[in-house]
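Note that this complex is displayed minus one protein chain, with the remaining chains in position.
In order of appearance the chains are A, B and C, and numbering begins at 1 in each one.
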Amino acid sequence: MSFSFSAMLESLLPVSLTHYVLLSSTLFVIGMLGLFLNRRHVIVILMAVELLFLAASMNFIAFSSASGDLTGQVFALFILATAAAEVTIGLAILVVYYRNRASIAIDDISDLKG
Amino acid sequence: MEVLTNLWFSLGAEIVLACATLLLLLLGLLLTERHATRLVCYLSIALLLVLAVLLMWSAQNERFSDASETTAMASLIGRHFRLDTFALFCKVIVLLTTACVLLIGQVFVADASVSKSLYRFEYVIIILLATLGMCLMVSARSLLALYIGLELQSLALYICAALQRDNLRSSEAGLKYFMLGALSSALLLFGCSLLYGSVGSIYFDAILAAAHADGASSLMLQVGMVLTLCAIAFKISAVPFHMWTPDVYEGAPSSTVAFLATASKVAALALLMRLLVEAFMPLKEAWQPIIALLALASMLLGALATLPQSNIKRFIAYSAITHIGILLIGFATATPEGMRAALFYLCIYIIMSLGLFAMLLALRNAEQPSERLADLSGLSHSDPKAALALSALMFSMAGLPPFAGFFAKFYVLLAALRSDLTWLALCGVAASVVSTFYYIRIVKVMYFDEPQEQVVLTGRSNRWVLYLTAIAVALLTLQPSTLLRHSEQAVRVLFAS
Amino acid sequence: MIAAIPLLPLGAALLVGLFSRRIGNALALFVTCLFMLVATALALRLCFLVVRGFETTLVLAPWFSLGTLEVAWSMRIDTLSAVMMAVVCVVSTLVHVYSAGYMREDVSLPRFMAYLSLFTFFMLALVSANDLLQMFFGWEGVGLASYLLIGYWHHKESAARAGVKAFLVNRIGDFGFVLGICATYAMFDTLVFGEIFARVPDVLGREFSVFGWQIEAVTAICLLLFMGAMGKSAQLGLHIWLPDAMEGPTPVSALIHAATMVTAGVFMLCRMSGLFEYSEDALAFITCLGAATAFFAATVAVVQNDLKRVIAYSTCSQLGYMVLAVGLSAYGAAMFHLTTHAFFKALLFLAAGSLIHALNGEQDMRKMGGLRAMIPLTYLLFWVGMLSLVGIPPFSGFYSKDIIIEAAWTSHTLPGLFAFALANLGVLLTACYSTRMLVMSFHHRPRFDEQVMSHVHESPPSMSIPLLLLACGALGSGYLLKDWFVGNGSDAFWRGSIFVEDYHTALLDAHHAPRWVKSLPLFLGVLGIGLGLLCYQILTTLPAHLARFLRPIYRFLCEQWYVDALYRLLFLKSAFALAHLLWRGGDQKTIDALGPDGISNVVRWLGGRFRLLQSGYVYHYVFAVLTGVVLLGAFAVARHL
Partner (left out) sequence: MMNDWPLLSTIIFLPLLGALLLTLIRGLEKDVALAAKATALWVACSTFVLTLVLWYAFDPQVEGFQFSESSLWIPESSIGYRVGVDGVSLFFVLLASFLTVLCILASWRSIEKRVRDFMAAFLVLESLSLGAFLATDTVLFYLFFEGVLLPMFYIIGVWGGERRIYAAFKFFLYTLLGSLLMLLSILSLAWIGGTTSLSELMLTEFSPALQKILWLGFFASFAVKTPMWPFHTWLPDAHVEAPTAGSVMLAGLLLKMGGYGFLRFCLPILPEASQFYAPLVFALSAIAVVYASLVALVQTDIKKLIAYSSVAHMGFVTAGLFADNAHALSGAVIQMISHGLVSAALFLCVGFLYERAKTRDIGAFRAVVQPMPTYARLMLVFTLASIGLPGTSGFIGEVLTLLGVFKTSPATAWALALGMILGAGYMLHLYRRVFFGAKDAKPANLYDLHMREHVILASLVLPVLWIGLYPMPVLRVVTLPLLTIIGSATP
């Protein structure tokens, strides 16, 4: 007799593709809100962006496993890699900015306008 | 041999470019800083030119034909990337544009008064990497390829924008560009995931087939398409996804902006065109109004918001938005004719922009690089030839005959009328009248205003680029059909599939 | 040879005009007078030939043609034009010669002579025209010459103004004339006189709709053409330019504003008799207006103090008689009066000029007097002119004026009777003001200072010889010409150049008018002279008393019935006010403010607003992106549902 936690979970709480999509959509929306409700630190924005990528990756993986096509999962791997690169670059720019401005408050990043 | 040939006809240029970029990177590291930058820069210009020539040559090669990629199709790479006439056409433009941007950027990055941090060979390498991304974008035939290309380009551009490390405005531009760019990447990814979810495949031809089969009924497919389109609209800075454009253009170093405003636009528009035609054509009913709305909003906002600008780069940013709006009219027709007109417009727009940037990068007011519109006053005295060339470019930008810009607008409007988009054509007319106002205002500043300061243009190559582009827009009138024919051939391939 | 008649004056004008600063005064005089003399000789010979039965239409050169419209430089030689040409040439030549004396000291004499010759050319072109357009050419040309000559002393502000006024008021008349030409062409498809008359029967009964109401085509055309004649012949309403035109040199007044140009209107009416005969309404209107003019001008002349203005109003009044005659279909009588008037009015003007010359330019009669002894010849000639004007036999005016008044009675129509009454009153008034003029100028004691007195002299022969010749004309022309013009032989004389409907018999009947009708004008004339002598010669305080007693009427007359004032208020002031309104209010505040300026302001304002959207804050940008995504997404979803 084998005990499978996931099987138990599934029997308790049947999870379908829709749920995954719903979850990822929720993540996406949270990420979005994080982007423009947050008015303090840029770091939070970076986190929100990560959240958005996560939502997309989750979608890919969910669709991939639902359709049995591996491409989606490969795509997710690519996303992971590029997201890492993206955040790295973002942080680097942030550091440069901080050096110049001595602040990373979002309200301060508004010299360019009009 | 066969494999190699196949490779060349699918992704050859990119591979060469990638390898060469790495070699140049090594070379740069080996040399001392002073020599490295200059050498790397010229080598990469040569590289880009050679690649462009090779590509053009291979278009003549009998092995190249739009059908020949059936063999390439079989290979794995061939499913993701495709070197058809369209890709080739756009790639050549991207490569030539990049070469030109590197050439005219020299005088700016090497200017000690700008920033010491700019004049480094890494700058060239990053640009080359971005170019690589662009090349990938224009040949992309799958969502993954699209994403990779786009991301490669974007990441490089983020860095480029913030490259002037000791400058607050540059880093702010970089930061803003990054934040909003990341958002657009996320939108793209989410859209792609929905597309993947509804189609079950990431290839354009599969999406096309699925859309053909039940595109109209699949909500997920449509939402995915809208999100993807929004992401690309961000790249081409169509309203309301344009917000980054003025700030980044103003803050980022001019050499970067030149690249951003030309090559990256070509790549993004080419991508959009391929996506719309090769993947979403059956959903024409759905995306046509979207593109039309984007066009309308871009034209109007761009035209109006340019009026109060006094900074040349900000001015260019808004005027670019207007141009994209007019260009999108061609997309909105969803006909080969409209797409052809858009591509034609794009080519001419690139030529005009290059000339404009050649001037901007070389503009010096009291030894300092100048960005104020008012500084142009007196250019007609200090440098009459440049002033004349610039005004030709401005008239062309405004779409006035007998300059090439007129034909660009001409064909877009013609296509719009043929597709019963008269209202959009009328808005285009209104926008171009307003935009003419600010283009001829530059002429006014140069010729009519009393000169206030002594402005000069430095750099011989920039001057030549300025002259050549001006001559090009003037002479293109005599023979517009060559370029037109090439655009048509390029577009026809897309519609053939 | 015939073509030489108008071309000689033109040649003189061009020769002298183009080289006016290089050619001397003497040469200029010689050339113009010589050319005019030759032209006059030719014209008289032509007149002689025509009387003997010669008639032709001479095409000199094409002007332009388009479809049915064919206009040529041509000369229609018939009795009407031959008579007119002779009159014009004779008077013009005399005035040319007279000017040699009168304008002797003027620095730009060649220019003056060139203008005179130019005028003569245009006048000859007018009278010899074979179509309406050439007539219009001459018509406007004499207007131009008149403008140039009135404003000849251009340093005088008033002269310059008077010139413009003359041109403009004439243009108002031309407004009608041009439209008349257009209407003629629209109806008749030709502008050549003979063809028009031939086609009248086809057009009768057709109607124009003018701003909604229907009007018979022929009547409309006649009224429009008459409007032109009103302007040129200074009929009531469009007469206001004539008194002001006296700002010009006196020979000009004699030639243009008395003898020839002002009669062009009458000539045109006679020329178009073939058309006017078909419109009773138009003729009735013409009769009434002519009579009103005759009376009105005479009343005003009574109170004028400027010598030349008196004569000018008198001219206006006499033109009224001629027009009245046309209205009665008594074209012969009109032409008769035109001819005699040309002589005696030119005589009066030139004599007045001689007087003014003697007084060194003084024109105000209140500053004259007592000249009887100093310039007896002029005094005598003045008498001749005056008696002729009043219509005392055997002076020419008697014959021509009486026949008009008789015709008015014998027409037996209401307008005719109206005209008869006013014409007779006019005779009385004419006699009054002529006597007044004569007495004030020549009788009593001098009212000018010593300095002027020393200067008073009789005119040189170059001035007095033309005067004497004119006096002969004024004396003899009436008696000599009456049989030809209005007598029993008049039909044979006019020979179709004048057309009268058979039932318009006023002129024929005039010879058989009742005795009291025939003698009434003469009686009134004598009475008027008597009254004049009484008021101004004997009871010299009477006029002043009268003026005080009848103050409103006096004011009314002094202000020329307030016509000028009315014009100034109605047209001049309101036109300028309207123009200001249109410019400031229309162009600047409405069209520009709503059009280009307004739109560009709105666009700029919008631009400023849009610029504010770009706030610089990242979250605003993100919000914009999300708005776009949501809107477009919602759009897709909505379409899907």
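Keep this in mind: contacts are C-beta pairs under 8 Å (C-beta built on N, C-alpha and C of every residue); 3 or more make two chains touch, one makes a residue touch a chain.
Fair warning: this is a prediction, and the values are worked out from it, not measured in the lab.
In the whole complex the chain that is left out makes contact with B, C. Across the entire complex, the residue among C:L15, C:L149, C:I172 or C:M440 in touch with the chain not shown is C:I172.
Contact with the undisplayed chain is limited, among C:L34, C:A575 or C:A634, to C:A575.
Subunit C meets the missing chain through residues 21, 61-69, 133, 136-137, 139-141, 144, 147, 151, 154-155, 157, 159-161, 163-164, 167-168, 171-172, 174-175, 178-179, 181-183, 185-186, 208-211, 575-576, 578-580, 582-583, 586-587, 591-592, 595-596, 600. Within the entire complex, the positions of subunit B that touch the omitted partner chain are 384, 395, 400-402, 406, 410-411, 413-414, 417-418, 422, 425-426, 429, 432-433, 436-437, 440-441, 443-444, 447-448, 477, 480-481, 484-485, 488.
The criterion applied here is as follows: only the chains that are shown with their structure count from here on.
Taken together, the touching pairs cover every possible pairing of the chains. Once the centre of each chain is set as its mean CA position, subunit A and subunit B turn out to be 29 Å apart.
With each centre defined as the average position of its C-alpha atoms, the distance from subunit B to subunit C rounds to 78 Å. Residue positions of subunit A touching 2 or more other chains, listed in rising order: 35, 45, 109, 111-114.
Contacts with at least two other chains are made by residues 611, 614, 616, 618, 620, 622 of subunit C. Residue ranges on subunit C touching subunit A, taken from their complex, read 611, 614-620, 622-623, 626. For subunit C in complex with subunit B, the touching residues are 600, 603-604, 606-608, 610-611, 613-614, 616, 618, 620-622, 624-625, 627-629, 632-633, 635-637, 639-640.
Interface of subunit B with subunit C (complex): residues 176, 179-180, 183-184, 187, 216, 219, 222-223, 225-227, 229-230, 233-234, 239-241, 243-244, 246-247, 285-286, 289-290, 293, 301, 304-309, 434, 437.
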